[in-house]
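The complex is shown incomplete by one protein chain, all other protein chains being positioned as in the whole.
What follows is chain A.
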Amino acid sequence: MYVFFVLPAALLLFFLYLLPLARILMISATDGQGFVANYGAVLTSAPIHRMVWTTVEICAITTVATLLISYLIAYVLLQVSERTRMWMMLCILVPLWVSVLVRAFAWIAVLNNSGPVNSLLQYTGLTDEPVQLVRNQFGVMLGMVHYMLPFGILPLYAAMKGIDPKLISAARALGARPFTAFRRVFLPLSLPGLYSAFVIVFIFSLGFYVTPAILGGGRIVMIAEYIALLISQGYDWGIAAALATMLLSVVLAVVFIAGRFADWDSVLGGSRR
């Protein structure tokens, strides 16, 4: 009987998502010169390789930076008082409600060559010339890390909350120094949360589109934007669809491989115990 409750959502997904997706697969196999040519072009084209490499590089750095910062913040969240935690949560969640476009332009306003940060740097004599902070790869990664932080913090915090604090106390009681207790007890127990955060952050990063386009000054082209260009400028749908299909395969592979170690229950609000 419950099946009727999920039926509308399932139908919606099927017709508006899975069917079009199947069509993309079709296009990648039939449009232009056909399957071999389309996938061959993706595999052999030097420009596409460069964009894939740019994407992987940016995503890897973004993911590592996001996870490091998220881990720290989640850990602090766990330690602070209820009241402080509430304020911290508010600060983490509010940016989620701000449009990604607005955030990208806000970064430009703050960090551009004549913006407040550069003015301050020059006023204090730290630099003589403006430091290029946006319209380049650094700007893109900054914007992406900022965007991804809540997606890193929340699963990590959820996982850490599930760790029994008595285990740390027990480790300490048995003579472990604080860092050893962290490294040998807390860290391994938090790994499933780290994996889920990794999967979410990395996959989101792969599909970034608006942020790189703006903060990269148009010169940092990631896969998602390249696919959009191939489609909207009408160059080559077969190749675009092939690229999209391969991107999707990578995403699915990441979900299945890294996802196996992840703690989805606590991320999704449930609990293992």
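In the analysis below, contacts are C-beta pairs under 8 Å (C-beta built on N, C-alpha and C of every residue); 3 or more make two chains touch, one makes a residue touch a chain; residues count from 1.
Note that in this section contacts and distances are computed from a predicted model.
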Inset, instruction - Look at the options "ABC transporter substrate-binding protein", "Recombinase RecQ", "Succinate dehydrogenase iron-sulfur subunit" or "Cytochrome c oxidase subunit 1" and return the one that UniProt uses as the protein name of the missing chain. - result: "ABC transporter substrate-binding protein"
Legend entry - Of A:Leu96, A:Leu229, A:Ala253 or A:Leu268, the residue in touch with the unshown chain: A:Leu229
Inset, instruction - Would you indicate which residue among A:Ile92, A:Ile220 or A:Leu243 is in contact with the undisplayed chain? - result: A:Ile220
Inset, instruction - With the missing chain put back, which residues of chain A would touch it? List them for me. - result: 46-47, 50-51, 54, 108-109, 112-114, 135, 213, 217-221, 229, 231-235, 237
